[in-house]
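My questions all concern the structure below.
Just one protein chain is left out here, and the rest sit where they should.
As written, the chain order gives the labels A, B and C, with residue 1 at the start of each chain.
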Amino acid sequence: MMHLTRHRLEVADLLAEVQSAERGGTCVFLGTVRNDAGVTGIDYTAYEAMAVEEIERILAETHERWPDARVMLQHRLGLIPVGEASIAIAAAAPHRDAAFAACRHVIEAVKKRLPIWKKELRGDGSEQWVEAHDHR
Amino acid sequence: MMHLTRHRLEVADLLAEVQSAERGGTCVFLGTVRNDAGVTGIDYTAYEAMAVEEIERILAETHERWPDARVMLQHRLGLIPVGEASIAIAAAAPHRDAAFAACRHVIEAVKKRLPIWKKELRGDGSEQWVEAHDHR
Amino acid sequence: MGKVSVRFFARYAELAGCSWSAVNVQTPATVADVISRVREVFPGTQAMPPRPLAALNQRQVKLDATVKEGDEVALLPPLSGG
Partner (left out) sequence: MGKVSVRFFARYAELAGCSWSAVNVQTPATVADVISRVREVFPGTQAMPPRPLAALNQRQVKLDATVKEGDEVALLPPLSGG
């Protein structure tokens, strides 16, 4: 499964990657574009080669810390309209503690480490780079 | 949306209930039947009227604590084969902290409070009530 | 004497041999009184723990909760939902 895509993210596809008969708990996180202050969409760009490597590092670290968990992550790039997902993370594990913890760990690492940038597009035609960490 | 169902749980249906343009973070939890020690499926029964009331109480308490979050929960009853979900919870909020916290709160409350029981069915034809809290 | 509905679930229904019944108790009673009467009427339920989980009118209660005529007492094995 590709970690970066320009297509809509499909939760079912991520679930299929991580779930199995041994893993009874699955935690999914979806980050979607909010309609803050006239925002109609966000254009996502990435340093793609580095982002892919960073995602693989994050997933490898997560696997080391929660060996029973299986985790998948996809980030969408390009123009994403309000309400659609820019990121989807799925973590499945035998028990729910690890599923929640691994999923949360990945989104926090993504926010800190992925070389991806957002330009907000507004209904009035204006555009603006988002440069502060958000807390979505 | 019915809180108890005998049909397969569909994540997309829960997402449609909770997501909106104001809510940028969504956390989903799925509990699925594990293939522990020869288990082929689990038969779930409930004190249905009380379970529905208890779910509504749990959701109301969650809403009080995280007013910006919207949370939905479905529990499946009847015979559920290994690998399929018995419970699905979706929590969407403006920011991810509340989405994760509300989702986690609901599954912990469910485990403690819902009058639902499991009978494990094994490949050798034997059956056994599950009476300890599990930690899935 | 008043009539109180009694419901048994999961393993307790197997012990009682039924899932829905009624017992007569001196009302007002406590849930514990209802359980004592249940153990007489349905001897299989003597295998329930001394202090089983119980609900009164679809809400979990302690065993000293007051039961009136027409109430519904449910006897609940350890919960294992999710």
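For this structure, a couple of remarks:
In this section, a residue touches a chain if its C-beta (ideal position, glycine included) is under 8 Å from a C-beta of that chain, and two chains touch if they have at least 3 such contacts.
In this text the structure is predicted, and so the values were computed from the model without any measurement.
For the chain that does not appear, the touching partners among the shown chains are A.
The missing chain, though absent from the display, is touched by one residue of A:11, A:27, A:69 or A:87; that residue is A:87. Seen from chain A, the chain kept out of the figure touches residues 31, 44-47, 49-51, 53, 75, 86-87, 107, 110-119, 129-134, 136.
In this section, only the chains that are shown with their structure count from here on.
Taking the mean of all protein Cα atoms as the centre, the chain whose own Cα mean lies nearest is B. Centroids built from CA atoms put chain C at 49 Å from chain A.
Between the CA-based centres of chain B and chain C the separation comes to 27 Å, rounded to the whole angstrom. Computed centre separation for the pair chain A/chain B is 23 angstrom, with centres defined by C-alpha atoms.
Shown for chain C are the residues that touch two or more other chains, of which there are none.
Within chain B, contacts with two or more other chains are made by residues 31, 107, 136.
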